[in-house]
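Of the protein chains in this complex, all but one are displayed in their positions.
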Amino acid sequence: MRITSPAFKENARLALADPQLQQALGNVRSGFIDKRETAVDALPEFEALRDSARAIKDHALQNLDLYLEAYEAKVLASGGHVHWAETAEDARNIILGICRSAGARTVTKGKSMITEEIALNEFLEENGIRPVETDLVEYIIQLRREHPSHIIAPAVHVTQAQVEADFRRVHDHLPVARDLSEPEALLGEARRVLRSKYFEADVGITGANFLVAETGSSVIVTNEGNGDLTQILGKVHVVVASIEKIVPTLEDTAQILRVLARSATGQDMSVYTTVSTGPRRWGDPDGPAEYHVVIIDNGRSAMLGSDFQDMLRCIRCGACMNHCPVYHAVGGHAYGWVYPGPMGAVLTPSLVGVDKAGHLPNASTFCGRCESVCPMKIPLPRMMRHWREREFERALNPAAARYGLKAWAFLARRPALYQAVTATGMRLLSLLGGRKRRLSWLPLGGSWTKHREFPAPEGSTFLRQMKARARP
Amino acid sequence: MTSKDPEAPPRVGLFVTCLVDLFRPTVGFAAIKLLEDAGCTVEVPLAQTCCGQPAYNSGDRKDARAIAENAISVFEDFDYVVAPSGSCAGMLKRHYPGLFSGDPDWQARAGAFAGKVHELVSFLSDIRGVRAVTARHEATVTYHDSCSGLRELGIRSQPRSLLASVEGLELVELEDADVCCGFGGTFCVKYPDISNAILDAKTGCVEASGAGTLLAGDLGCLMNMAGKLKRQRSRVEVRHVAEVLAGMTDGPPIGGR
Partner (left out) sequence: MSPRDAILAKVRAALKTEAGDDARRRKIMARLRKAPAGVIPARGQLPPAERTELFCQMAEKLFASVHRLKRHDEVPKAVAAYLRARNLPAAVRMGEDPRLEAMPWDGLRAFSVRRGASDGDDDAGVSYAFAGIAETGTVVMLSGADNPSTINFLPEHHIVVVDAASIQGDLESAIAGVRTHFGRGRMPRTVNLISGPSRSGDIEQKLVLGAHGPRALHLIVVG
């Protein structure tokens, strides 16, 4: 997927001017937040579970090498295959190889952010294999030839009317008179079309919410059941997951599951939590004949032991973006790559480089709402600040901003000079403010006054007045 | 220099914050009055400047640390350090110690200093046990929870309960009071259009509340919201919560009427 993060400002400008997008984003503001709050309030142990979940992931990351080995041994013991991929490209080639050995023409896919990250769909298409997204709205996204704008609600940027138009365009068998004005009808149509695909597909690809070291299991969490049909009906089930998905035991999984669905959609549990271990067993009437896991590093190991290790606790619930005023304003596509919102602002620079994704950690007000709702208590603002520090060290941020900040810091370290300069400046600004006590235009302050008035200072600074009082 | 006598009034160093110093001295005087009414001896060290947030949040750790050294040196001998801002108090209290990691001497000083720092309204309420103020303000007001104060320092009930003691004042809750106003320090000038979209939603809620006065505890947010309201020709007056609690509302509101 092409990275447009460097054009974040332009992306944001277009997003703000898009009335349909703005209408769709209204649903994020209203829906997710209340549902999460209700679910959290109904569970007195929620805070304790957050701490428990965080401790589990920290422990798993701190011993990731050993848990990966233990996990691998269990997968092999259950008859599965484990493939290791250092990079996105390695992962793509491994998956293509599995598909080719299975003679696959069509593969079905459960919703998975890691396959977005490694740009799997485009790659499979280039190689003559048709990937079919089965998550109902991920399917809609695929029809629109777009990418998800949210990690759990990929089509949150799309309105119902747009979905209807897309269906009429692509499903050309649809009679014009068919009423598709309700979500039921739209989802029913998608379900009908996708049912046959499950049976056509040779390979089913899913992600994993967790890889369980104790049992060698992969765990997926869905509401639709598409991930399950994808993995049961294909001859081959391929699980694609990054290394930090490891948790030690099923009990540990249970702890994290309790905070996952509540944080994501406000459910106590998602409808389907599926624990898969190896291929079809002797005597099983259904299930895949082969089970493969592709374990991907793609930049994670470099985050371990760094200022960004905490980010590897992320369980992709989306609560941070659901509560982010910047995400609410511009939506997910403006961020310019796979992962939007606050988690994307931390993760994207780690995976594609801060030189490309530098806007993302800067485009935050540091309001801290993301951290306050993060089930894994990831200090997202702190890590965005770390990225700003990296940028500053490498002088990647704009020169004008650097000089302005440096000048202010220079004054702030010299109290006497600070007082002299500010006293004069404020007196002048106060005069300019006139009787209205505000300015509509300010030299060098166009970014402020473009949208708002600039309140004029009262006149003499506080410290200047205190100094005058101190002098008898 | 720390006062030993438990009966003696605590010595409070007022960290007035650069925005109050430069733009709204009234808030500084209101803070002094409120602190003195709460039985404190208030001093205003003249060697104070800015808390260093602009540098810190822009990734300039080195300057942030140098600024922090100045603030700690100037204030560390007081019993308490109080700031009329959740954002600056949060910087002093929550972020200063981290600036000195790897330097045990300074880290210890920053830690001890951080322990003394409080935001004004929560200090009055939680530390000094103030339950009521003597002030009058005939108006329907609404209150915006500034992010740092709310989430870094847990300030929510304190301003509301003190405002309830102001004669003539009726408090109406602001919808999405806990949502950012779009200020975010340098954010609002780095990403003016996004900031504006967030701000627009906020002023919409302010107008919808029906209140005639908007209060908050942070001057950055207040200037941002006042600037927008005035651009929208709103009649809502904007003030720092300390002005109302201290009964110092004779002067023009932020951004004028």
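A few remarks follow.
In this document, chain identifiers A and B correspond to the written order of the chains, with residue numbering beginning at 1 in each.
Keep in mind that, in the parts below, a residue touches a chain if its C-beta (ideal position, glycine included) is under 8 Å from a C-beta of that chain, and two chains touch if they have at least 3 such contacts.
Nothing here was measured: the structure is a model prediction, and the numbers come from that model.
Partner chains of the missing chain, restricted to those shown and counted over the full complex, are A. Per the touch definition above, the residue from A:Val40, A:Ile118, A:Ile151 or A:Leu186 contacting the chain not shown is A:Leu186.
For the chain left out of this panel, the touching residue among A:Ile98, A:Ala213 or A:Ala409 is A:Ala213. Residue in contact with the omitted chain (choice from A:Asn226, A:Ser263 or A:Ser364): A:Asn226.
Interface note: of A:Ile243, A:Leu260 or A:Leu380, the residue touching the hidden chain in the full complex is A:Ile243.
Residues of chain A in touch with the missing chain: 24, 27, 30-32, 43-45, 48-49, 52, 56, 62-70, 72, 74, 78, 82, 84-86, 90, 134-137, 153-156, 158-160, 163, 183-184, 186-188, 191, 194-195, 199, 213-217, 223-226, 228-229, 232-233, 243, 248-252, 254-255, 257-258, 265, 267-281, 283-287, 295, 297, 301-302, 304-306.
Keep this in mind: only the chains that are shown with their structure count from here on.
By the touch rule above, chain B contacts chain A in their complex via residues 16, 18, 20-26, 28-29, 44, 46-50, 52, 54-61, 63-64, 66-67, 70, 147-148, 151-152, 178-180, 182-199, 201, 223-224, 226-228, 230-231, 251-252, 254-257.
Listed in rising order, the residues of chain A touching chain B in the complex are 9, 12-13, 16, 325-326, 328-330, 362-369, 371-372, 385, 387-393, 397, 401, 405-406, 408-409, 411-415, 418-419, 422, 425-426, 433, 435-438, 440, 445, 447-448, 450-458, 460-463, 465-467, 470.
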